[in-house]
Structures are given as structure tokens and as C-alpha cells.
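After the C-alpha cells below, expect a handful of questions from me.
Excluded from the complex is one protein chain; the other protein chains are retained at their positions.
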Amino acid sequence: MKIYHEDITVKTNKGIHLHDISDHVKVIIKASGIKNGFITVNSKHTTTAITINEFESRLTDDVRLFFHKLIPENDKYLHNDIHLRDCPQDEPENAHSHLASMLLGNTESIILQEGKMQLGKWQSIILIELDGSRDRTVGVQVMGV
Amino acid sequence: MKIYHEDITVKTNKGIHLHDISDHVKVIIKASGIKNGFITVNSKHTTTAITINEFESRLTDDVRLFFHKLIPENDKYLHNDIHLRDCPQDEPENAHSHLASMLLGNTESIILQEGKMQLGKWQSIILIELDGSRDRTVGVQVMGV
Partner (left out) sequence: MKIYHEDITVKTNKGIHLHDISDHVKVIIKASGIKNGFITVNSKHTTTAITINEFESRLTDDVRLFFHKLIPENDKYLHNDIHLRDCPQDEPENAHSHLASMLLGNTESIILQEGKMQLGKWQSIILIELDGSRDRTVGVQVMGV
């Protein structure tokens, strides 16, 4: 059994923004030489998410609009009382980003067969920036034979 | 180490509907001959979800009603402007289904010990159809010894 790991770095856009990282993951699978097993994808941040869905430009805007409505940035959140927290006083007010991150999740596991991820025709692996712009890191591990 | 893979096919019901696929997964575990390791479950669609929860008939209706309220089908979504997209013009208007799919997630990993999934008494593996009815495919992989 082999284990292969690489990090992907993504320079994200402002606010809520979706980034298709499928091609990055495919390059890592090829570099691993592993044909059968599975892939673990972990975003290393608390204000991002990893989702597997259709990467269609109008839908990515729907995601942005939906989360603005579901978890309004300007609502009152305790986490945003920076002056009451023991932290650098220039921390961003991003409680809404943390909540969206929890709802969407930051890890995915994907079946690998004969060198190909077993995803459906319309499925892409998407990094969702929820508090951009930033440099973000996504760990990708391939494990198998 | 062994790897065993099978697809489950489910003919789903109309609209939002929950399907218990636990027994399908158990048959695949038995066929694999693997006793210890883990199971990866991936739905191959962008308007479905996989969840692990209680399969109780009244709760499955609560799920349907909750998502109708949280992400109303008839709200305005950019993805539903089919005429502005470069796609077949008979595509379904299902942005609400994509958003629910992202919130719920499409992958699960489950610990396998002595031939049994380490799930709690009330936990079932559930395929949630969010834009039915359709023929849906769920990939199930068992990996271990």
C-alpha cells in the first residue's frame, strides 16, 4: 500500500467565492502512481469549505447570494466582539464565515478506481472561500495500491 | 490489504425523498470479505445527498418540509435562467436542489470492525433525493483486511 500527499495552494477571491480544484487533485493522483484506493481532501481553514457539486458560473453566484441571506454578515454575533476576546484586535469579524464553514464541511473522501476518481459527470471538487481574499491551503492525500 | 467496490442503483421518488440504503451497503461489505477497515460512500450526483441519521417515516417528511422552507423551489435563482446558460434548453430548474446537496454533503466514511459498520443503534445510511424522480448511483468501497 502506498500513501502520497501534497498540498494545493489557492489564492482566493474576495468574500464568498468558489474555486474548482478538480484539476489540481487529478495532477496529484497522477503524481502518486496509485490506481485504486481513495483520496482525502482537507481544507486547513475554519472559514472555507470543500464541497462536491456542479461548477456552473451562475450557480456559484446563487451560493454566494444564498449564504448572504441565510447567515447575514451584519447580524449580531458574539464572536465579532473582538474587544471582548483575547486575540489580536485586528482580527476580522467573520462569525458568519465560520457558521457557513460548519454547515458545508471541510473534508471529503473520494473513491479512486483504475486511476480515476469515481465522481459523476457534473461533480467537481470545489473550495469555497467564505471570508476572502486569502492564500488557502488544501491537503490532498492518495492512499491505495 | 483488499479493496472492493460496487455501485448501488436506486430508483428514487419525486421531489425530496429519503431512501435507506443501509442494507445495500451491508450486502457489499459481506461480498467484500473484508472484516476491518472502512467504507467510503459517494453519491455521484449534484442534486442528491448522503446522510447518516434516523430513518423514521415522520422525520423523513420533516426533512422534506424543512428544505422546502429553507430553500424555496420558487425563489429566484440565477442557475434557473436556463435561457442564459450554454446548456440543453430542457434542463430542470433545480438550483434549490444543488444548494441543499451542498449543505447536506454527498460523501461519508464509516469505520468497519469485525465485519460490522460501527454505527449507533438509530443510525441508517440514507440517500436523499433532492430533485427526483431519477435513477441514482451511489459508489460504495470497502478497504481493509
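Residue numbering begins at 1 within each chain, and the chains themselves are lettered A and B in the order written.
Just so it is clear, a residue touches a chain if its C-beta (ideal position, glycine included) is under 8 Å from a C-beta of that chain, and two chains touch if they have at least 3 such contacts.
All figures in this text were calculated on a predicted structure; none of them were measured in a lab.
Q: Of the residues A:14, A:30 or A:85, I need the one that contacts the missing chain.
A: Looking across A:14, A:30 or A:85, the contact with the absent chain belongs to A:85.
Q: Who touches the missing chain here, B:28, B:104 or B:127?
A: Checking each option in B:28, B:104 or B:127, the one touching the absent chain turns out to be B:104.
Q: Need a quick check: the contact residues on chain B for the chain that isn't drawn.
A: For chain B, the residues touching the absent chain are 1, 36-38, 51-54, 56, 58-59, 61-63, 65-66, 70, 103-105, 108-111, 113, 118-120, 122-123, 144-145.
Q: Considering the whole complex, not just the chains shown, which residues of chain A touch the missing one?
A: Touch set of chain A with respect to the missing chain: 1, 3, 5, 40, 42-46, 70-71, 77-79, 81, 84-85, 95, 98-99, 101-103, 105-109, 137, 139, 141, 143.
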